[in-house]
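The complex appears here without one of its protein chains, the remainder shown in place.
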Amino acid sequence: MEIDPFIFRLSIFILSIFIGYYVVWSVTPSLHTPLMSVTNAISSVIIVGAIIAGLSGEIDSVFNSTNIFGFLAIFLAAINIFGGFLVTQRMLQMYKKKKKNK
Amino acid sequence: MEIDPFIFRLSIFILSIFIGYYVVWSVTPSLHTPLMSVTNAISSVIIVGAIIAGLSGEIDSVFNSTNIFGFLAIFLAAINIFGGFLVTQRMLQMYKKKKKNK
Amino acid sequence: MSLNLLAIFYLVSGILFILALRGLSSPDTSRRGNLFGILGMAIAITVTFLSIGNFSDGFVYVLIFLLAGGFIGVFIAYKIPMTAMPELVAGFHSLVGLAAVFVAISAFLNPQAFNLGFPGNIKIASLIEMSIGGAIGAITFSGSIIAFLKLRGIMSGSPITFKGQHYVNLLLGITIIVLIFYLCDSQSEKYFWRIIAISFLLGLLLIIPIGGADMPVVISMLNSYSGWAAAGIGFTLENSALIITGALVGSSGAILSYIMCKGMNRSFFNVILGGFGGTDQASLSNNKDKKPVKSGNAEDAAFLMKNASSVIIVPGYGMAVAQAQHSLKEMVDSLKKNGIKVSYAIHPVAGRMPGHMNVLLAEANVPYDEVFELEEINNDFANADVAFVIGANDVTNPIAKTDPQSPIYGMPVLDVEKCKSVLFVKRSLSPGYAGVDNELFYRDNTLMLFADAKKMTEEIVKNLD
Partner (left out) sequence: MSLNLLAIFYLVSGILFILALRGLSSPDTSRRGNLFGILGMAIAITVTFLSIGNFSDGFVYVLIFLLAGGFIGVFIAYKIPMTAMPELVAGFHSLVGLAAVFVAISAFLNPQAFNLGFPGNIKIASLIEMSIGGAIGAITFSGSIIAFLKLRGIMSGSPITFKGQHYVNLLLGITIIVLIFYLCDSQSEKYFWRIIAISFLLGLLLIIPIGGADMPVVISMLNSYSGWAAAGIGFTLENSALIITGALVGSSGAILSYIMCKGMNRSFFNVILGGFGGTDQASLSNNKDKKPVKSGNAEDAAFLMKNASSVIIVPGYGMAVAQAQHSLKEMVDSLKKNGIKVSYAIHPVAGRMPGHMNVLLAEANVPYDEVFELEEINNDFANADVAFVIGANDVTNPIAKTDPQSPIYGMPVLDVEKCKSVLFVKRSLSPGYAGVDNELFYRDNTLMLFADAKKMTEEIVKNLD
């Protein structure tokens, strides 16, 4: 008999909550705005599910009621991924030290 | 086909290293000595393996070359568990705030 | 690709996301952190493609939608002004929420693709996971839309409240749970659609009663929700990248909301139950214009600062509204040319979102090592000559230290009044976000500079030359 994989996933979930807790408290307050935008970007990793859904139809009928939702989800998540990471990068690029400035 | 449980264990291991990193950095320096003694105590959770080993022999031959090691390991780990937690508690009991003292 | 290898890659991408957030512990490492995040995402997407290995028509369409979305994303990211960050984040959240809903729907309609069983015979655990993921996603979506509309000013910022609304919300919540039971029992499609529909409604009702100015806390809370939704879907898809990321985002949003509430000295429930922070309430202040105030013009301000040896700048929400950060930087530069020591003091809840002022100052090329947090700089006011308060109000209000009745009592504030003189740049005597009058305006060592923040700083710059 083997341990149900669900229990492993639960362990991973709980441990990740601990990590999230610590990792976020360690973020310097001046970067809280980029933090919001980057967490938004990484939460669009849900695109993984969208891709599976989009490619699930039969080859000949690309668009049907089930996988059209997948395509829409890909579209939405892609906006977030590109938009989120880029806007974060744009913000972070602005944080400069004194030296470079003088 | 299922994912090999080893990979889940690896995930748990890696995530725990992250947690260890953060959790230990958050320990206040004045408690570094109790930290050393409590980590020592919890690392004796290896007693779990020792118990399995100790009880692995046939019922009639309690002591044989294989499970005697289990019993010895139980003995050693038990010293650590009781000693480690108690000495930590003894130390921590000493850390007091001003009010109680005056 | 073998399932094991796939799992390892998803683990790697989860770890890269952890490293991405970890990078934000200092501006120096933050850019590398962001790259880790991008890498993690690229790995997750690539291995998902490879795992399906279906390079047919479908694949082309996936690419088309991906690129179309990406194009829009890039366009938005480049065009958006830094002052619109709060709306942007709210808008993006709504998209993640909707994407989660769509994935949940696909999983429900086409469970074979995800190895969850067959339509009408889906594993109970998966059914529960996907309903929870979908419901939270739907709440995130409609809630974020309201937040977006309120922040953008399209919808009135004032809290829209009606009697018994909390009971209605509670009822809706219970209904969702009951429907999930029915769904598991009957596997019937109609329950699934009802769960999603009611969740949309609940999202609207939850956020409408909350005042516009409280939106930042809401956004962060919705961020947290979108994380939990992702984690729920992650359990459905048995995907560790989604589970790890969901947990990270979930806790991150929750902690940020907590930090904001603590910074404002309000409880989270006080915010969520709504009815606070509307624009109406803010103007309802008492006994103003009664005491005399000293007011001055740009020339007076320039004179005062030129003769100071150290100046501390205290920016607030008004600076963001007026987009005054660039001219402020110019002003500081010309003060520095005169040999005056200048630093910036940022209150943890200055502006309208965490780190708001820091981003704007960074945009104006202010080096981040001239910018100090409250605890770092609060003792320095006593030794400084001038505090230049630009568009800030609540974060300087000493009533937080003295009057236990005041709504901001207990919030730490910047001790600007300890400076030899205090300059306040704002348009009127009206109070700020918390709707509390600021007695500093009436003090002897205060000079009010009534004007738009940007115009005023520009004029001061002229007078400094």
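Note that the chains take the letters A, B and C in the order they are written out, and that residue 1 is the start of every chain.
We take it that contacts are C-beta pairs under 8 Å (C-beta built on N, C-alpha and C of every residue); 3 or more make two chains touch, one makes a residue touch a chain.
Quantities reported herein were computed from a predicted structural model and do not represent experimental measurements.
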Displayed chains contacted by the hidden chain, counting the whole assembly: A, B
Those residues of chain A which, in the complete complex, touch the missing chain: 1-4, 7-8, 10-11, 14-15, 18
Positions on chain B contacted by the hidden chain, ascending: 5-6, 9, 12-14, 16-17, 19-21, 23-57, 59, 62-63, 65-67, 69-101
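The rule is simple: only the chains that are shown with their structure count from here on.
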Centre-to-centre distance between chain B and chain A (centres being mean Cα positions), rounded to whole Å: 36
CA centroid of chain B to CA centroid of chain C, Å: 41
Sites on chain B at which at least two other chains make contact: 2-3, 8, 11, 15, 18
Touching two or more other chains - residues of chain C: 18, 238, 240, 244
